[in-house]
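Certain chains of the assembly are absent from this excerpt, and the rest are unmoved.
Going by the order they are written in, the chains are A and B; count residues from 1 in each one.
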Amino acid sequence: MKRLDLIVSERELDTIIEALEKAEVPGYTVLKHATGRGPQTIVSEDMEFTGLGANAHVIIFCEQEILEKVKENIGPTLSYYGGVAYVSEATEL
Amino acid sequence: METSLLLQNVLTPPVLFFFLGIIAVVVRSDLEIPAPLPKLFSLYLLLAIGVRGGFELQIGIKEETLLPTVCAAIIMSLVIPLICFAVLRLKLDVFNAAAIAAAYGSISAVTFITAESFLKSQGIPFDGWMVAPLALMESPAIIVGLALVKLAAPKNRPNKRVMKWRKILHESMLNGSVYLLLGSLIIGFLTASHNPDGLEKIRPFTESYLFYGVECFFLLDMGIVAAQRLPGLRKAGSFLIVFAVCMPVFNAVLGVFIAKLLLLEAGNALLFVILCASASYLAVPTAMRMTVPEAKASYYISTTLGLTFPFNIVIGIPLYMQLVNKFISPSLG
């Protein structure tokens, strides 16, 4: 089993989730209101009231095969809008 | 005289709270207004401005100056971004120039409110329907900004993302804050014309001291945000710093001349000038973030929020008032 951590702008969340659904992930969890810094952007709390949106942290537990499909689907969004995607190992409790 | 006007502007509770917020950051107090409270204030202010504007519009709809003023405002929100774009292209790429230009073509509702408070404290009359041009200046500015990207951007945009007119219109009209402002304006208008009772019940919510209090609270937060943004601006370089102060003044001067042509009286004239001089930190950045990710958010947010907004609130309003007094009602100047 794999664990995928996505960190993307809240404003691209709908696109990302659509992509996940298309890749037929078994489920996902979203934590909004994340802030942070990447190579390109700084996201701070006041992004929230200006409507720019903070970041969202998306966690997906799934099999390796699905990961491939996810990669294809979300690749373009990530490279255009920024954001990170990392995979680790995980086993069910 | 200017210092007296300046003082009178500064010594009002909203501006004092704005300073309190700025100072909090400067002295490193840990005062903060956690999310989503600023959003609550912002939603409330937009709703309240909209409803009141709709009501005043319904009353003033037959006034002679209304239509010309609205048209002039829309034209300004189309022209100003073009001027700004030309200036900004001296130093910036197309994406950043277009995004910042759109912000300066659009408006800041809170600057507008503060100017209204200032006029009230000075006893200078103005028309409530000036909210109508306010509500109508956001979308055109966004459209111009996005059109500039569409037309002037390098043809090989990364990921071959083509900007569609449909998407441009969607972003410019259905952006959350534009939508709430316009929607509330329509609701205010409909209620005023068909249901005077309902209007009497909603008006105190949108016009009483609650509005004034929330304004104070929001400006406290804006002070904090503005002061936090300032260092980001320093990074962006001196060109943008100069731009963020001089452009509003230039736009204000432009606004004064148009206001004179429109034969507006002092109060309405100041509000018109404020619409020209202020820059958007709500609707435009949101639209740009989605459609022009190549532009740096820190640029268009820091200029508008970190410098232009405080400048207008503190110095701009009395300064523009003096311009208006000089050119529009010279007897009072």
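To be clear about the criterion, a contact is a pair of C-beta atoms (placed from the backbone, for glycine too) under 8 Å apart; a residue touches a chain by one contact, two chains touch by 3 or more.
Keep in mind the model is a prediction, meaning the values are calculated, not measured.
Stoichiometry of the complete assembly recorded in this file, written with the chain labels shown: A x3, B x3.
By our rule, only the chains that are shown with their structure count from here on.
Look at where the CA atoms of chain A average out and do the same for chain B: the two points lie 33 Å apart.
Put simply, chain A touches chain B in their complex at residues 9, 11, 33, 41-42, 44-46, 48-54, 76, 79-82. Residues of chain B that touch chain A in their complex: 34-36, 38-39, 41-42, 158-159, 161, 175-177, 221, 225, 228, 232, 281-283, 285-286, 289-290, 293, 296-298, 301, 305.
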